Each structure stands twice: as C-alpha cells, then as structure tokens.
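The other protein chains are all here in position, but one chain of the complex has been omitted.
Here the chain labels run A, B and C in written order, and each chain numbers its own residues starting at 1.
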C-alpha cells in the first residue's frame, strides 16, 4: 500500500467550511501520480499506446476535513478483473485516524489505436500487480 | 428533470487532452446549484440548521469530452429513501446525444445541532420531491 | 467590449468565505474563451502555428464576492503594442455595479516553430483589433 500526505489549505475549502467534493478527486489523482512515480511509471506503456484510464469512481464522504488537517491517502489494489481493475483509495485524517473519504477507482488500459480496453493479462497484469500491491 | 449547459474550455482539459475527472464533480455541483436556484433553494432549511450534504458520488466516465464540446447535465431524482435520496446526473454531449458521464449522487439532510442525518419525511420529503422531480 | 456573466457557486468560495484568488483567473479565462467563440476564434491562427499566449496578468482584488453574487466580466482591448497587447478585464458585481476585480492581461502570439513572439502587424493586428475592440 502507498501513502500520500496532503495538508488542507484554505483554497481546498468551500462555502460549507470543509474540503469541497471535487478536490477529493484531485487528492486521489495526486496520490495515483505519486504512486506511479515511485513504484511503477506506466509511461513506457503510454508510449506503446496503452493508456491508464479511469472509468468509474465511487467515493463516500465519511467525515468533513478542515483547514490545516493533515490527510493521508492510502492507495492499494482492491480487485483485478479480466479487463478492469479496482484501486481502493482511503483518505484518513492523520491525527485521528478517522476515515474522511473512501473511494473505489475502476480503471482499464485503453489501446489508443483500437480505441478499446485491453485484457489485463500476461506482462500487463504483472505490471499492475507489481505497481499496486 | 433539470438541464444545465456547460461549454468545455481549455482549462477543463488535462494532460490527456480531455476533461479531467475532478472537473466533472464541479459540473455536477454547478448543475445542482443551478437547479436549486431555479426550482427550490434550500437556503431556508439551511437557516433552520438542515444542511444538504452529499455522502456518496458514483460516477462512470463513458466518453471523453473535448475542447469546445457543449455538454448538458441532466439532473433528476433517482430514489428517495428514509434518510437518504439519490440524484441521477447524466452529462451528455449536446451535439451527439452521447453519454459522457453518468453519476448517482447520494445526499442527506444533516441536522447541524444533532450532527446526524434526519428522516426524509413530511415537509422535507415534499420539498425534495417538488424540487427534484 | 464583451461581457460574460458568472454566478458565484459554493465551490468558488474559500476558507475566508469569499471567492478564491485563483478562481478569478478562471473567470477571466472563461470570459476570453467566450469572447473568442463569439467574436473571433483564433483557431485558424493556431492551425498556422500562431498561438495566443498570456505573458502577464496584473489583477487587483477590490471587493470580495460572495455566494450567489452575479458577476459580469467586461473584456476589451486596453493597448496594442508592437509585439504584445493588453486586454483589460473588469469583474463587476452585477447588482451593485461595484468593481470586484480589475485585471490587465498582456498577451502575444507565439510562432511555435520559431518559439518566439511575432510582431502584431498587418493581418494579425487587424484580427486582434476586430476581435477585441
């Protein structure tokens, strides 16, 4: 599992005084980029025309987050299917350990030329499991 | 059902050349604010301490959206439960009619003093159904 | 002069209860895209390798803007120099007429191949004046 820390700044907050919904998707994306940087950049796959593509995000907002809160985004593999896989990304308040948001992010690798998702098998399956487990 | 139009600008696009995931949550929120403005502002409820609160968003990204695309966000009530209700928000490409993104947004009304979700019954149920159907 | 209307939504607001600084640059950009759509799309120039490029933004924040405020972004040409030109973009509160933000946006057209700004003369000068005056 991979962890990314994010400090809640004033511009993440919305009119309700807590972090805005849309920002959480940026936090999740930040964590995925950080994970890819550290554990398995898919840039070589992208050069071959295989693009990591998010097809679904299912996010529950459990607790509000406030200015100066330190959040930890924990990212790991949840499920690996034939064509798609699911990342679990849990946003926790570092000080209290409480879950702030809990997300499942379903992704595929799209073959740009064929314009469709490829099977997650062989080398690709290994790469994904290596990177995300 | 309520419809909000959004024109895709250059700053909605990310490194992959299409609208970024997080922006879609802003589109959905924009559509909800527009709907509330037109059909049923919950500001009076807020003054009584009942806050419209999103607890889950489940969004599927069906088709990419590109610069200059005109998108329509169609918002309607999907389900009305005892404590929570679900909005369906479908983002379509206006020119082609194709679904770009399809979201279910679960919300509750939180009683700020009690710090918990109230039952969606009586006057509150009527208000929600009036506004969102 | 060209005018774009923007309604202040809850996700534009930051921890200080008013519209966040960075959002104003999105409002200005929204207004420029709308202006280009209506009065003079520079897409043909882009295809020839001449890219509209902002090199400086000087923005004063005069008055805060709050939830539900309707803002008007007025955009017009301020100055036309040899290589650069300046747009003036004034954000006003529609109800009160008060200036919320006042910006000067300096731009050039960059020749992508040569990687430098071209002179604003001849056809290009005419295009800019036609579009922005």
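By definition in this document, contacts are C-beta pairs under 8 Å (C-beta built on N, C-alpha and C of every residue); 3 or more make two chains touch, one makes a residue touch a chain.
Here the structure is a predicted model, which is why all the values come from computation and not from measurement.
K.L.:
Touching residues of chain B against the unshown chain: what are they?
P.N.:
10-11, 13-17, 20-22, 67
K.L.:
May I ask you to list the residues on chain C that touch the chain which is not drawn?
P.N.:
Touch with the absent chain occurs at residues 16, 20-23, 25-26, 29, 51, 53-61.
K.L.:
Taking the full complex into account, what residues of chain A touch the chain not shown?
P.N.:
7, 9-11, 26, 29-30, 33-34, 37, 68
Note that only the chains that are shown with their structure count from here on.
K.L.:
Between chain C and chain A, is it the same set of residue numbers doing the touching on each side, over half shared, or a different set?
P.N.:
same
K.L.:
On a C-alpha centroid basis, what's the spacing between chain A and chain B, in Å?
P.N.:
That gives a centre separation of 22 Å.
K.L.:
How far is the middle of chain B from the middle of chain C, if each middle is the mean of its Cα atoms, in Å?
P.N.:
Roughly 29 Å separates the two chain centres.
K.L.:
Which whole number of Å gives the spacing of the CA centres of chain A and chain C?
P.N.:
Between these chains, centre-to-centre, one finds 34 Å.
K.L.:
If a residue has to touch 2 or more other chains to count, which residues of chain B qualify?
P.N.:
If we look for residues of chain B contacting two or more partner chains, we find 26, 29.
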